[in-house]
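Certain chains of the assembly are absent from this excerpt, and the rest are unmoved.
So that you can tell them apart, the chains are marked A and B in the order they are listed, and the count of residues begins at 1 in each.
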Amino acid sequence: MTKRSTVNIRDIPPADVPAASGAFMVRGETLTVPTEERVELIDVTDRLAALVRASGIREGIVSLWSMHTTFAVFMNESQKALHADIKRLLETMVARDADWMHNDPDHSDCDRFNADAHLRAMLLGHSLTLHVSGGELVLGQWQRVLVAELDGPRARTLRVQMMGMS
Amino acid sequence: MTKRSTVNIRDIPPADVPAASGAFMVRGETLTVPTEERVELIDVTDRLAALVRASGIREGIVSLWSMHTTFAVFMNESQKALHADIKRLLETMVARDADWMHNDPDHSDCDRFNADAHLRAMLLGHSLTLHVSGGELVLGQWQRVLVAELDGPRARTLRVQMMGMS
């Protein structure tokens, strides 16, 4: 497996925007993310960057919202070794087979036995707010937008709300 | 106690919004949340959805901000069994009675002995940014907005900033 990390092309911070003002605009989109394993990290940066570029928004924000409780959104480096470390940390912090009440038919009507997925997603978070400047997503050199499938495989939905000025 | 989870009525993602533009609007509100226990999870989704509906904003975002360091805001499923698991995980990750410096009069002038509350809130987070589309809060089927009292009982304040187009 490759030892390298994905690097963004624009690695310098965008210029300051002293006081842009103009027509206000909102665009809402959904990204569908099919997953293949129970626990899996997927890099959605390129798909997101393309949505931002096509939106016509020059200065603003893009808000990501996972449409699922057991599907997280966060930012980190994209490298297979680090992603293995992230999965290992999640397993250490939240054991799958601890006697969680959510998995106990005496207390819960959930038949997925996925308490670990709920708790792990809570630690990673379900949302991210990024900046748009000069019509492009603002990201540091090693920063990638990642989603975490925590109870797959399933077809997942990420909502993308873009707001700003054209 | 009930084994069921609260389910949202609108369980399909809202339609895409190709390029809405119009009058820009901001509304700020505060929600007061009285709490009754030291550690307590409360579902504020219905109160928040009502604020969004009354705001007159059709497409945009709603940003939640806890006005307290020991009062967290996050998203997850609303079910008593899962909420018990969340509290147990917080207790495991951050022990109340470890010898925290914030609780030590030699190092801290805080008389609440609430280091655990500060650290637990930090892991859950103090803020959430949600989407508004078609005049409604955007949420997946099982997604509920939860606040976590971590050093109660107290009267807590959640600030709600809604921004978008009418």
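Following the convention adopted for this analysis, contacts are C-beta pairs under 8 Å (C-beta built on N, C-alpha and C of every residue); 3 or more make two chains touch, one makes a residue touch a chain.
Just so we're clear, the structure is a prediction, and the values are computed from it rather than from any experiment.
K.L.:
Taking the 2 visible copies as a start, how many copies are in the full assembly?
P.N.:
The number of copies making up the whole complex is 3.
Assume only the chains that are shown with their structure count from here on.
K.L.:
How big is the gap, in whole Å, between where the Cα atoms of subunit A centre and where those of subunit B centre?
P.N.:
19
K.L.:
Applying the document's contact rule, which stretches of subunit A touch subunit B when the two form their complex?
P.N.:
Interface residues on subunit A, with respect to subunit B: 23-30, 56, 63, 65-69, 93-94, 100-102, 104-105, 107-110, 115, 118-119, 121-123, 125-127, 129, 157, 159, 161, 163, 166.
K.L.:
In the complex of these two chains, what residues of subunit B are touching subunit A?
P.N.:
1, 3-5, 13-14, 16-24, 59-61, 74-77, 79-82, 84-86, 89, 93, 123-125, 128-131, 133, 138-140, 142-143, 163-165
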